[in-house]
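Yeah, one chain of the complex is gone here, protein chain that is, but the others are all in their spots.
Just so it is clear, A, B and C label the chains in written order, and each chain counts residues from 1 on its own.
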Amino acid sequence: MNIIDQGQGELFLDPDPDKARAFFRTKNRKLVNKVMDLKEAVAKFVQDGDYLAIGGFGANRTPIAACHEIVRQKKKNLGFAGHTSTHDMEILSAGEVYNRIDVAYIIGLEARGLSTCSRRYMESGKVKVTEWTNYSLAARLRAAAMGVPFVPTRNVMGTDTIKYSAAKTVECPFTGKKVVLMPALYPDVSVIHVHEADIFGNARFKGIAVADVDLANASKKLIITTEKLITSDEIRRDPSSTRIPYFLVDAVCEVPFGAYPGNMPYEYFSDEAHLREWLSVEKDAEKFKAFLDKNIYGCNNHEEYIARNGGAEKMRELRAKELLLSKEVSS
Amino acid sequence: MNIIDQGQGELFLDPDPDKARAFFRTKNRKLVNKVMDLKEAVAKFVQDGDYLAIGGFGANRTPIAACHEIVRQKKKNLGFAGHTSTHDMEILSAGEVYNRIDVAYIIGLEARGLSTCSRRYMESGKVKVTEWTNYSLAARLRAAAMGVPFVPTRNVMGTDTIKYSAAKTVECPFTGKKVVLMPALYPDVSVIHVHEADIFGNARFKGIAVADVDLANASKKLIITTEKLITSDEIRRDPSSTRIPYFLVDAVCEVPFGAYPGNMPYEYFSDEAHLREWLSVEKDAEKFKAFLDKNIYGCNNHEEYIARNGGAEKMRELRAKELLLSKEVSS
Amino acid sequence: MTDYNAMEIMISVAARELENGATVGVGTGAPCAAAMLAQKTSAPDLVIMFEAGGISPNLPEMPISVGDSRTFYKAAMAGSMNDIMEACSRGFVDYTFLGGAQIDMYGNLNSTVIGNHANPKVRFPGSGGANDFASFCWRMMVMTPQDSRRFVEKLDFLTTPGWLQGGDSRANSGLPLDSGPYKIITNMAIMDFEPVSKRMRVISIHPGYSAKDVQDNCSFELLQAAAIAQTMPPTAEELRLLREEIDPYRYVIGR
Partner (left out) sequence: MTDYNAMEIMISVAARELENGATVGVGTGAPCAAAMLAQKTSAPDLVIMFEAGGISPNLPEMPISVGDSRTFYKAAMAGSMNDIMEACSRGFVDYTFLGGAQIDMYGNLNSTVIGNHANPKVRFPGSGGANDFASFCWRMMVMTPQDSRRFVEKLDFLTTPGWLQGGDSRANSGLPLDSGPYKIITNMAIMDFEPVSKRMRVISIHPGYSAKDVQDNCSFELLQAAAIAQTMPPTAEELRLLREEIDPYRYVIGR
């Protein structure tokens, strides 16, 4: 193919579908019990140097408990898909667990402001950066999910965003138009948080999917954290609701409130006060160290973290906020 | 792009995404009542010469009532996506409504045998044929849904199937591997049968999706036939269940048992006796003419067709069969 | 004269640009407030889409994130990012509102870095969905304060496409045809783009500001429309809706 234009950014992963096939061929297709502790799942499936992707959307249905555990286990030299990453990136930056990143959206927490910690780490020179966009990374996951080396898109042309990416512009042989080829992205390991899963890994979630279905299909290793385990009979009673089939999944970890302090649709809203505390405490190195010791390094698990930040009463508040119960009271 | 190989088959539709965009720009995005009689919807949105695609899978969640209406209105010179087409094609062939076809699966009714009527029409020389595969046509719809002129796949290489298609083989600029580019397919009009829809066109279905979500996104005009209308409040109570958003939809037609004699998941099983009758009566031109007069031309609508083939009692039987109630009785 | 602040007039002006029955891809903050105001005034059938998957929600309050539960509250559909981005790519989305650290005379935006990319002086979030929306949606609008450090001669990094280098450059770029920047709304004025050169052009100035004020707060030369209008200030009703219904806690409109 004649390449009209191509980015000079580094491609961190091999888009070769035959190499991915050789790996996927070895994955176990049996219905086996994959339930394990999150500590064990992260120790077993997140290896130093792996390329990591995190499901959800920044602080929405995001496996925050897993991000804490990855930092707690002091993983190093990870690659990271900075795809709609917000609080997840803030946590991973605090642990400096990654040294290369595909950027779509980073550093910011949307309307909440920017993370000093993420920004400091991104400006430290310790991180290799390739630039993409939200759709570009979603398209790269789609290509991997399809088992092809790329998919075409029509964004980024004419910008520095493509110049610092690893995409290539070619001429469409059907229309003569320019299209951008987005190379397949097969993360080594991903973590996705869901509402319900069975012990084999069949998983359901409610609300927006973001890019999680393609992410699940594209990932070589996949850890599912779930608000609760359900029976396989319940999964099979309504197979139309299954979003992630079991054979993609390596570990199933039951982590109630696993997206806290983020938002879990229909279950609990985000803890904005705690997220503001993160953003402010980051500005003071001393305070931030103490904050991390309290909330991550000093906790054995997510349950302890929640206990230190309001516990059951706080969860009740956040559930009421998610369900907008106040509007019912006032009306 | 250097073209290594390309099919000699005719490409019946323009894969240019800018032309599709110009059309989609003009589609009404307002929440307006789109409920109308199927007769009116077919008269209004299926024009002679249009390229037609039919949702579902042959005789499963397929808009059979719409196929009858298209034949009843004697539409002519349609293009047709022969994608997993079985009983739908049998009906459309009986009316000789199409004169060009993209073939993935045609003529057969799977385990039931082959349709003499479809085969006779396909062997008549009246139909232009381009060859594809089930996934190739699904991929072409996916490309259209993505708003790009093609997507790559790794099937068909080295076969006559690609030789008689309109696909092109190129070298992947990332891996040097050969990939096939499947041109986008934007049907002029499609019909999809669902379980539930609101008056604006927000639609839900249960069970397998086949290629209907991409088909809905790819189609320039879209007719939804639904087992029943539901309130928009019910749609909005559970937006995660919406498979087709209203702005894709031009007409909503409430057609109970609209997939009969095919299978509608969780509602009614296929009427195998009646499908066998179709296959046998086709072999005798006289008998077939009378059969079509009785079941299509002589009916005003699907309700009359059902009344002539067992009516409510038959529908009860097929529901019991779908739900496997006999196994509960016997156990 | 009704009393209002800079954010309130920007949001009111932006809302008026959205006609009834249009589709708009929005982010959090001012763009979302503008879309909500439009729904409560001239465009009750305006269809709001959020890049994370929310389609046509009945927003109960302003979202904090484009992916939080509010973005698909009583929505027509809770879809995926690809559902939204592909709808944009197919030409189903009419408008989007974007912002950035820098904007140039062709409406190109920088939200990536200040300084050079290898070791930037300042690192920003990057494109997010901005480049995608600006590439795909028919008409891209920007709400931003009028400030010489924002309105620059040359961007440090071209994150998101406007009219690129002007003239036919966008038409020849490969980006979808006939899409591009439409209006730039600041605290001082409304700008569009001169059809041939695609350079930014002042078409309306807000009460209390002069053409000189606008140019003095822009580092490149602004074209002037033949007739420059005076912007209609926010109406009492627009202000009431913003202050009482849309942003009662003044997260966006401030105090």
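Simple rule for what comes next: a residue touches a chain if its C-beta (ideal position, glycine included) is under 8 Å from a C-beta of that chain, and two chains touch if they have at least 3 such contacts.
This is a predicted model, so every value here is computed, not measured.
Shown chains touched by the hidden one, complex as a whole: A, B. Only one of B:D50, B:E69, B:D88 or B:E131 touches the chain withheld from this view, namely B:E131.
Touching the chain that is not shown, out of A:A20, A:I107 or A:L275: A:A20 (per the contact rule at the top).
Summary of contacts with the chain left out: across B:Q6, B:T169 or B:T242, the touching residue is B:T169. Although one chain is not drawn, the whole complex shows that of B:A20, B:V194, B:V213 or B:I235 it is B:V213 that touches it.
Here the missing chain is touched by one residue of A:A94, A:M146, A:A166 or A:I230, and it is A:M146.
By the touch rule set out above, subunit A reaches the unshown chain at residues 17-18, 20-25, 27-31, 144-148, 200, 202, 217, 235-237, 239-240, 242, 245-247. Listed by residue number, the positions of subunit B touching the unshown chain are 56-60, 82, 84, 86, 103-108, 110-112, 114, 119, 122-123, 125, 129, 131-136, 138-139, 142, 153-161, 164, 169, 177-180, 206-214, 263, 265-266, 269-270, 272, 322, 324, 327.
Please note the rule applied: only the chains that are shown with their structure count from here on.
Per-pair counts of C-beta contacts peak for the chains A-C. The chain closest to the protein's centre is A, with centres computed as averages of CA atoms.
Summarising the inter-chain layout, the chain whose CA centre lies farthest from the centre of subunit B is C. Annotation: 28 Å between the Cα-based centres of subunit A and subunit C.
Here the spacing of subunit B and subunit C, counted between their Cα centres, is 40 Å. Across the assembly, subunit A contributes residues 153-154, 177, 179, 206-207 that each touch 2 or more other chains. Counting partner chains per residue, subunit C shows two or more touched chains at residues 72, 78-79, 82, 89, 136, 176.
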